[in-house]
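What you see is the complex with one protein chain gone and the rest in place.
Let's turn to subunit A:
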Amino acid sequence: MGKVEIKTNAPINYQLKTRKKWLTPKRAPYVFIAPAIILMLIFTVYPVLSSFILSFQEVRGIEKTFVGFSNYTRLFQDPVFYKSLLNTFQLLIIQVPIMVSLALLIAVGLHSSMVKGRTLFRIAFFMPAITALIAASIVFMILLDEHFGLVNYFLSLFGIEGIKWLTSPFWAKASVILVMTWRWTGYNMVIFLAGLQNIPSDLYEAASIDGAGKVKQFFWITIPQLKPVFIFTVVMSTIGTLQLFDEPFILTAGGPNNATTTITLYLYETGFKYFEFGYASAIAYVLVLITAIISWIQMKLVGDDDK
């Protein structure tokens, strides 16, 4: 790198003597991609492959022995792993629709011609999406305290007493969903808003000439036109939820009784609390498999859209 820069830093030289350049347009792209590719080979490609091999090994200290599929067969008999899969999917199936419809509603509200100060609203709604997940989780952990938390205080004003937000299995899941929804709704809303702005306005004009009301227009024009944005947000949220870690790690540490243990949290504990690298790699590969299936479904859905 260093040598190359010295040459290019002397442009006058080039113009005086039309000397042959070392960095020809033919070689240039390879030089430009080299840093990215080298880094990816070392820090992504190698670990992905190495992790695959690890998932068939048992690691004791520095000793690694091949154990065939036994990590995987153990996974299928591991109740905590099943629990973490189930939890992750429960969170996903409940949280993603709530968040996506909320995001869409807010976006439609903001997009409406009646609303002024759209930029200001957009900034305010987007604020949670810039905070560290850990900061959000900590703040909510305090807000959701069973005895002294503000949330239960407000609820008590309406006669609802003592919800065990972080200590009952049901409410602990609800808390994780609450924090995720707070953190990500604005983010998805911004994406929907941009999608709404891309819908040609003559579609609506034509519809209102035909006598279609606002509600009809929403279901006949807005929703179908937003289909690609829908797919994008749902898939991104799904993949994000599959990797959920920070919120349950801080809020509940996976408890009570593993009610909020997620796949990634279980992977972290297996790998870095119990140092079972082989087993943790098998967990990671199940995660890869699930993500691949979801991405494949997404490609199918988008592909159908092109027809």
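Worth a mention:
By our rule, contacts are C-beta pairs under 8 Å (C-beta built on N, C-alpha and C of every residue); 3 or more make two chains touch, one makes a residue touch a chain; residues count from 1.
In this section, contacts and distances are computed from a predicted model.
Chosen from "Ion-translocating oxidoreductase complex subunit D", "Cell division protein FtsX", "Lactate utilization protein" or "Carbohydrate ABC transporter permease", the protein name that UniProt gives for the omitted chain reads "Carbohydrate ABC transporter permease". Among A:29, A:79, A:159 or A:211, only A:29 touches the chain that is left out of the view. Across A:80, A:150 or A:223, the residue that sits in touch with the chain not pictured is A:150. Screening A:56, A:81 or A:125 for touch with the missing chain picks out A:125.
Touching the chain that is not shown, out of A:54, A:104 or A:259: A:54 (per the contact rule at the top). Annotation: of A:98, A:207, A:221 or A:288, A:288 touches the absent chain (contact as defined above). In the full complex, subunit A touches the hidden chain at residues 4-5, 7-8, 11, 14-15, 18, 21, 23-26, 28-33, 35-37, 39-40, 43-48, 50-51, 54, 105-106, 109-110, 112, 114-115, 121-128, 130-136, 138-143, 145, 148-150, 153, 182, 186-187, 190-191, 194-195, 198, 228-229, 232-233, 236, 239, 242-243, 245-246, 249-250, 264, 267-268, 271-272, 277, 280-281, 284-285, 287-288, 291-292, 295.
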